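Structure first, then comments.
With one protein chain held back, the other chains of the complex are shown just where they sit.
When the chains are written out, they are named A and B in that same order, and each has its own residue count from 1.
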Amino acid sequence: MEEIGKSYKRIDALEKVLGQTKFLDDLPDENFLHAAPVYSGIPFGQILSIDFSKAKSYPDFVDFISAKDISGENQVGVIIEDQPLFADKIVRFVGDVIGLIVAKSPQNARDIAKLVEIKIEELSPYFTIDESRNATEIFLHDSNLACEHQVIRGDIETGFTDADLIIEETFKTSVAEHYYLEPQGCIAFPKTDKMKLLGSLQCPFYIQKAVSRVLGIPLENVEVEQSPTGGAFGGKEDVPSELCARVAVAAQKLGKPVKMVYSRKEDVQLTSKRHPFQMRYKVGVSKSGKLLAAEILLEENAGAYATLSSVVSYRAAMQAMGPYKIPNVKVRSKSYYTNLPPNGAFRGFGSPQATFGHERIMDILAKKLGIDPVEFRMKNMLEVGDETMTGQKLTSSVGAKETLQNASERINNNIIQNNNNSHYLEGIGIASCHYGNCLGAAGWHLDGAGVNIKIRKNGKISVAFGLVEMGQGAETVVAQMTAQALGVTTEIIEILPTSTIHVPDSGPSVASRNVVMTGNAIRNAAEELLPILKKVSAEILNCDQENIEIKNCFAKNLKSERKITFSEIAGYLHLNGMKTQSNGWWHVPELDYDSETGTGDAYFTYSYATQIVKVRVDRLTGIVKVEKIWAAHDIGKAINPAGLQAQVEGGTAQGIGWALTENFKYEHGKAVTQNLSTYLIPTAQNTAKVETILVEDSEPLGPWGAKGIGEPAIIPTAAAIANAVSNATGIEFNEIPMTPENVLEKIES
Amino acid sequence: MNYFSPNSISELFNLFESIKNYTILVGGTDLMPGFENGTPLPENLIDLKNISDLSEIRETTEEIEIGALTTVTELQKNLVIHKYFNALWQATKEFAGVQIRNRATIGGNICNASPSGDLLTPLYSFGAKLKLIRSKSERIVPIENIITNPGEIALNNGEILQSVILPKTDFQSLFIKLGLRESMAISVVNFAIVYKKNCDNFEHLSIFAGAVAPTIIRLKTLENVLLDNPKTDITANLIVPDISPISDIRASANYREQVLVNLLNNEVRRMNDEQ
Partner (left out) sequence: MKNSKAISVKINGKQVEKTIPTHLRLLDFIRNHLKLTGTKEVCGEGECGACSVILAGKIVNSCLIFAVETNGSEISTIEGIAKVDELSEIQQNFIEHHSVQCGFCIPGMVLAGEEIRKENPHSTRDEIKEKLAGNICRCTGYKKIVDAIENN
C-alpha cells in the first residue's frame, strides 16, 4: 500500500474535534507571571519620558520591563538591524512596544499597562508610499527606503521599439490582516543561565537567535518549543521573535516564568500585515501576441521597520512577470518605511501582489490585441527548456500550460451572456502564476532542514522535524512521507512537537517549503536506516539482503514469502544495541544567481497554477459574489490529495476576502477595523464553490516529485476576481479591495 | 457589580424602589461587546430574563402582542409573525448569526435604539406600539415616540418595556437589508415596505428606512409620490428630503443614498409587476 498520494486522515484531527488540543492559553497556569505590552499611541515621535509610578502603586504590579533591562542587545531586526526590541528613543508606529508590565494576572497586567505615562514629542508621520518616498527631511531611519531589488535582463529599449502595442497601467493592492484565530502568545521559563520558550509560532530558530542576542546568552542556552498553533499564515513568522524576546527579558530579570498572550485588539494593532503594493507596469507586445519587453516598478509599504520586507520585495521582483517568457525586462522593487505597523509575511509573500499586476496587464493586453486571454497566455507561457523572466533555464516540472489548459476546459460550458434587464452582470476571469519554492537565492543560506527519526522498542517510529504544523497539515504529510520512506504504515508514526533541541536549525516554516524540505530530509534519514533494517531482517529471516522487501510494516523474504513484522525488527535492533535513529538533512542545491542584475536561478523550482473564477456583480449595490473557482495547481505530486484540496479551498477563501471585503483601515496610524464586524473576513456564505484540479508534473528534486502548495493556493485568486469583475462590467478594475462602494461608483460613473 | 434577577414584575418594581442607578440586561448581545470595548460595568445590573411574563406572545383577532424578552429565534419560528408580518420575519432571518439570534431579544433591539437595528425598520413600518409599564401605571406609545436618538430612548426611571403590539392587517410587506457581507454584517442600509395594492395603485403604503438617519425614518415624500403614481421612477430627490445619512467606517453617505435609491426602485418595480 502506498502511503504517498493517499488522503490519509489528519493525525491531529481527533484531539481537535474533542477540544482536547492544548493551545498555549489552554495550559494550566502554574503560577506564571503575566505580561502586557506598553506601547506607543502615537505614530512617530521622540520619547521624552516614561513614568510608571502610577502603575507601581497598583497592588498586583510586579515590574515594568523596558530597554534598560536588556542584558544583551536591544535589537530584534531579522534581516536589517533597524528594530529595537523595546523602543527607547523613537517610536515609529502606533503599537511600537516600549515596555512590558508584569503582574500577577493577565487582566491586571493589561489594566496596569494603561497607567504607564509616556511623553512623546510628535513628529509628522508618513503613512503612504508616496509620502514616504517624497520626504526630504526627517526620515524613519537613515533614509525612508528600506530596501530594493532589481532584475535587468535583455534590452527593454529594443524590446519596446519592436513592440506593436505598449500598455502602461498602475495597480494597487491593499493591506490585509491575517486574523489567525489564535492570537500571538508565549511563555518564557528561565533556568539559571538558560531560557526555554513555548509559543504559538512558525519559526523556532528565528526565536532562538533573537532571544540569544537580546539576553546575551549562547544560542544553545535557548530552547524554543512550539505549542499547537491556531493558524499563522505568515503572521507568526517573525513577530513571535519580538514577543518571545520581550517576555524572555522579563523572565530573566524576575527569575520566574512569564506568560504573555495578546488580546485581539493588541494583536491587530501591534503585529504584521500584508504589504500594500503600488505597481507600474509597462509592457510591450507584438501584434501576434508575443511578449517583448516589460518595465515594472513595484513599490511596497514596509511599515515602521524592515522586518521581512527585503525578502517580500525580492520575491515580488523575481516573479513580477509571472509564468511567461519575456526576453527584455527591467524590474525595480522598492520598500518604503512608513509609520504603520511593520508589514511582513502573509501567505504568498509578495506573490499575490505581483500576480495582481502581471495578470491584470495580461488581460488588458489580450483585450487590446483582440486575442482570447487563454490563448494569449498560452502563447507566452513557460515550458521545459524555456527561460524565466530572470533568465533561469527550466529543465523539469513546468506544469503551467497544463494548469491553464485543464482549468480553461472547465469553463467551456459557462458562456456568459449578460442581459441588460437583469440587475446582475456575470463575468469570468483567469489568472495564472508561478511560485518559487522555498527561500530562493536571497535566503539560500537558510534553506536547509532536518529531521530526526527514531525507531522505538515498541515498534513505533517517532519523527522530530524542524518545521511546524500550524494548521496546514504538516504533521500528517510528514508522517505519510516517513512511512513511505521506511516501508511502514502511517499509523505507526508519531510526530513530536517541534523544538530547537531535536534537530539542527531548519530555517523558517514559510515559503511552502515543508513538504519539499522535510520530505527530502526524511529520504536522507531513510537512506541510512533502510540498509540496517534490511540487514537485520535478512539476519532474522536467514536470507540474503537482496531478497528482502520492506513494505506495509512487514519485511518479507521474497523467495520464501516468510515475513516478520516491523515490531519484531524494532525489538531486535534495540535488543542488540544497534542503530535505531537517524538524522536526515537536505539543503536546496546551489543557485546560480547574480544579485547585481537579479538574473539567474531565483528559486530551485516553481509551482504553477491557474485559477478561473466566475463572478456575479450586483448592479444595484456593487456587491460582487464569487460563484465558482476552478483551481488548477501543478504541485508535482500530491502527498495527501484531500489535504491539498483543503489548502486550495482555504487559500481561495482568503483570496476572496482580500479582493472584496477585507478593507483594513487606519486613522492616523491606529487600526480602526479592529474587530470582525468592521474587518470582514469571509463567512461560510461568502466563499465560492471550488473545484481543485491537480496537475502532477513531477519535480526530480522534490520528494516523490512533490512541490509546495500552501501559498500558490491564494496567489492567483484576487487577480482572477479582478479580471472577472472587469470582464463582467466592461470597466477595468486595477485596485483592491473591490468593495461594493468602489464597484458601484465605477459602474455608475 | 451587583447582579439582580427578579422572578416577577412585582419583584422588579420592589427592586426599583431601592435602587436608583441600574442597567437592564436582557439578551446582552449589544451590552457585552460594549463592556469588552471599555464601557465601565454598572453598579447594579438587573437581568429580566427570569420574568416569564415578559416573554409571551399573545394573539387576538386584531393584534399580536410580543413580550419584550422574545428572542429573535422565537420570532422567526412564530407562525403568526410569518403569516402577517413578513418584513419582520425577513429581518429575523438576516439578523446576525444563530448564536446571537438565540439571545438577542425584540425588547433589547428596541431599547438599544441603533439606527441600523434590523428589527426596528419593520416594526416602524407596521405601526408598532410599545407597552411600557411602571409600578402603578402603564402607557401604550408609538415606537417612534420612544426612540429619540442613536442609543437614546424616552423611558422614565422605573419604567420598562413590557411588550410590542402590532396590529394585524391584510397588508403585504417586505424587508431588504444591505450589509457589506452576505451574513453577519451590520446594515449599511435597510428598508421595509408595508403595502396593499388595489389594481395598479397602492391602497396602503408605508416605507421606512434604517441606517440613513439618527433613527429609523419614514420616506414620506416617496410614499406620497408612489401613492399618486406607483410607476414613478425613484430618484434621489424623492428620498433626500427625508434622510440624513452619515459616512462612517462601513460606507459613505453617498453610497447609502445611492443604494437606497437603487434597491427601492428594484422592489417597487417588482411590486408593480405583481398581480
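Heads up, the rule we're going with is that contacts are C-beta pairs under 8 Å (C-beta built on N, C-alpha and C of every residue); 3 or more make two chains touch, one makes a residue touch a chain.
Note that the structure is predicted; figures quoted are calculated from it, not measured.
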Exercise. Which of these, A:Ile138, A:Leu181, A:Val384 or A:Ile501, touches the one chain of the complex that we don't see?
Worked result: A:Leu181
Seminar exercise, completed: The one residue from A:Gly600, A:Gly643 or A:Pro737 touching the chain left out of view is A:Gly643
Exercise. Among A:Ala521, A:Val690 or A:Ile715, which residue is in contact with the omitted chain in the full complex?
Worked result: A:Val690
Exercise. Which one touches the absent chain: A:Thr128, A:Gln150 or A:Ser677?
Worked result: A:Ser677
For this session: Write the list of chain B residues that the hidden chain touches.
Result: 1-3, 5, 25, 28-29, 32-33, 35-37, 41, 45, 47, 49, 73, 96-100, 102-103, 182-184
Problem set entry | For chain A, residues in touch with the removed chain | 7, 9-10, 12-23, 25-26, 28, 178-183, 228-233, 263-264, 470-473, 642-643, 645-646, 649-654, 675-677, 681-685, 687, 689-690
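Please note the rule applied: only the chains that are shown with their structure count from here on.
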Seminar exercise, completed: Between the Cα centroids of chain A and chain B the separation in whole angstrom comes to 45
For this session: Over in the complex, which chain B residues touch chain A? Could you list them?
Result: 178, 180-186, 188, 249-252, 255, 258-259, 262-263, 265-266
Exercise. Within the complex, which stretch of chain A touches chain B?
Worked result: 423, 619-623, 625, 661, 665, 672-673, 676-678, 680, 682-686, 739-741, 744-745, 748
